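Omission of a single protein chain aside, the complex is shown with its protein chains in their original locations.
Our next item is chain A:
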Amino acid sequence: MPKWNDLQGRSFLESNARDRAVGLVDEGTFTELAGPFDRFYSPHLETLGEAVEFDDGIVTGVGRVGVTPVFVISQEGKFIGGSVGEVGGAKMVNAIRLAIEFHDTLAAAHPDLTDAEKPIVVISFETGGVRLHESNAGLLAHAEVMDQLQKARGKVPVIAVIGSKVGCFGGMGFVAAATDCIVMSEFGRLGLTGPEVIEQEMGKEEFDSGDRALVFRTTGGKHKYIVGDCNYLVADTLGAFHDQIAELATKSLADFEAMRRIGSPEKVAQQLRGVALAAEMQPKDARDVWAHAGNADPVALTDMPLPDFLAQVKRLSV
């Protein structure tokens, strides 16, 4: 196991799910729950004669940032693309459920519980959604996660962290959208229908999935930051993500509610203004939207170093 201090300087993109889980919380505070020694693996992969992992590709556990208990869910893209099946899905669902239950226990025991002392959930996404080897079970697990996210509302803030190779797509794309706050690096990608699937269903003219620059412009962290689909864009180190979580951990529930994109009639009304803009603009490229947001030279934004980008980028307001 690498030293925590070394992890902080390491690339988030290049790290594995367990190192991310350990590095996102404070040094020495992470306890894994249903870890590899418990040997819970997918019975469905076994039936198919496929290789299994004893954590089923999802690391779940609890740690602390400052005085805040943090329930961590970290997906491993190297194991079947971070896909979600029965076991990994159950771990994800139950980590959120445990956070809510722990919140209720603490709130009952300590009427003066501060915002910082209340548990939060951090989900590091690296997934294309449902695992096709056990697709029906994976689908049902997604529905359970969405149910838990709504049950966490007004109690346990949920933070999405996206900076992995696989990104966050498929059903997990809307799970991320349903969290309170999204933190990305510029290498993180977020969407619903992956570029390959759009090309397959609607043709290359709709979306050329081989155009990597286009793919990144459409789903990458910088675009998501400009359109407001992520709240914070941070450097690609575990330390940068850790520090952002530490800053967020002390915020109030009202602060988190304000950061949300969806989850109330008011938020939906705001999103619908964006949809009306989409209908009017019919953008061919994400850059059209960047220009509309007031960025005079959208092409320059793509390769701009992060500090310069953050200093000068104009974000879309609808």
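Just so we're on the same page, a residue touches a chain if its C-beta (ideal position, glycine included) is under 8 Å from a C-beta of that chain, and two chains touch if they have at least 3 such contacts; residues count from 1.
Rule of thumb we're sticking to: contacts and distances are computed from a predicted model.
Participant: Name the chain not shown, per its UniProt record: "Membrane protein", "PadR family transcriptional regulator", "Biotin-independent malonate decarboxylase subunit gamma" or "Cu-processing system ATP-binding protein"?
Facilitator: Per the UniProt record, the undisplayed chain of the complex is "Biotin-independent malonate decarboxylase subunit gamma".
Participant: Out of A:24, A:177, A:233 or A:259, which residue would touch the omitted chain in the full complex?
Facilitator: A:177
Participant: Which residue among A:17, A:59 or A:149 touches the omitted chain?
Facilitator: In the complete complex, the chain left out is touched by residue A:149.
Participant: Of A:13, A:197 or A:291, which one is in contact with the hidden chain?
Facilitator: Only one listed residue reaches the unshown chain, and that is A:197.
Participant: Of the residues A:64, A:78 or A:251, which one touches the chain left out of the display?
Facilitator: Residue touching the absent chain, from the options given: A:64.
Participant: Touching the hidden chain in the full complex, which residues of chain A are there? Just list them.
Facilitator: 31, 33-34, 38, 40, 42-44, 47-48, 50, 60, 62, 64, 67, 69, 86-87, 89-91, 93-95, 97-98, 102, 105-106, 109-110, 113, 117, 119, 129-130, 132-144, 146-147, 149-151, 153, 170-171, 173-178, 190-193, 195, 197-198, 201-202, 206-207, 218-219, 223, 227, 229, 261-265, 267-268, 271-272, 274-275, 277-279, 282-284, 286, 289
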